[in-house]
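Every protein chain but one is kept in place in this view of the complex.
Moving on, here comes chain A:
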Amino acid sequence: MTTSNYASERETDEGRVFTVTGGDWDTIVSGTDPINDERIVVNMGPQHPSTHGVLRLILELEGETVREARSVIGYLHTGIEKNLEYRNWVQGSTFVTRMDYLAPIFNETAYALAVEKLLGITDDITERATTIRVLMMELNRISSHLVWLATTGMELGAISIMLYGFREREYILDIFETITGLRMNHAYVRPGGVAQDVPDEAIVKIREFLKMMPKKLKEYEDLLSGQPIWTERTKNVAVLDVTGCVALGITGPVLRSAGLAWDLRKTMPYCGYETYEFDVPTHPDGDVWGRYQVRLAEIRESMKLVEQALDRLRPGPVMVADRKIAWPAQLAIGVDGMGNSLEHVAKIMGQSMESLIHHFKLVTEGFRVPPGQVYVAIEAPRGELGVHAVSDGGTRPYRVHYREPSFVNLQALPAMAEGGLIADVIAGGASLDPVMGGCDR
């Protein structure tokens, strides 16, 4: 479609109407092509405020209706899987945490579980370490869902919810900072356990958070649920039923919003989730509204889980007893983040030569992992996060592949968008909650 300087145009029920104000008629009619004029191609992204990072969508439009949608990804590809093959097994944690940057604890835990399964030490992980993992994962799930709420709200025109969602998420990141030393990219969950114990002040903060959060959730619901614009933009929008979800490999809240209560924490439990009490929220409609409801309910379930995990925390070690695997130092938070504790440095440098040798060997060389391959999947905020790890028996991963839910779920976008309105592409895409860092890896 071209706009002419001579004729402004507008759509009516009868078709397109040109208002001619002089000039050459041929120039005006050349602007319209009766055969091909109906369709235009719009290139949305890679930089676009509502594509959750660098996602590019190519949309073929007929008026406001999307006829074809294609997504182009890879703009945030960082080669993490390749890089892992050149670092030792423990160093892997610092890489994988950067994949899906809204759910770093999940990336780390999936990786740690895979390495532990390869090592055959799954049963040796201490109870406290497992409980801390559950605690951290569920806090992370809340923060991830809060970002979803915030960004989706903003994309559909609700700016306040964006500010509120990020505000509460910051509280969780604060807790993470107290525990791990960093807001994001923690490298906290490591093969064999967790990097260090949870300090008491963090427990206090989490308790405060649990007290504050229900009120905030109520606030979000008051803001959005009864809001006619929010309802109009989400109900019956971007519908995907269970058949479609399973065929396209969609898991997580999107699948549950279509009515199937498939949650790996229940169906294929890990980290002792079978011993916790929580529900798997579902919704019958399979639309954006359903996904909103499911995610809000999941925040509540995660809070239940956090509370139970807190009650279960008993003093004890947070690393496996095997000194050939466990990181030699109890780490401590210094001014520049997490590092070896001063006592440990004093010991290896001043007192024990053997400790120094052991530290040096384990840190530079790393432990060996018996050859084999495993697949470990956990329920991340976006769905099944799977790690396929292969070892050749050396000190480095031979191959690690992440089955990233963002990557797989994004395939559903054409199925949701085609035939709908262009505005609903935004709602549908947002409801998938793709994180491009995870998608492109």
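The working rule: contacts are C-beta pairs under 8 Å (C-beta built on N, C-alpha and C of every residue); 3 or more make two chains touch, one makes a residue touch a chain; residues count from 1.
Note that contacts and distances are computed from a predicted model.
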What is the missing chain called in its UniProt entry, if the choices are "Tryptophan synthase alpha chain", "Sugar ABC transporter", "Sodium/pantothenate symporter" or "NADH-quinone oxidoreductase subunit C"?
"NADH-quinone oxidoreductase subunit C"
Consider the whole complex, including the chain that is not shown, and state which of A:118, A:135 or A:175 touches that chain.
A:118
Candidates A:104, A:386 or A:420 - the one touching the absent chain
A:386
Mind listing the chain A residues that contact the chain we can't see here?
73-74, 77, 79, 81-83, 85-87, 117-118, 120, 246-251, 260, 262, 267-268, 365-366, 368, 370-375, 377, 384, 386, 388, 390-396, 398-399, 401, 403, 407-408, 410-411, 440-441
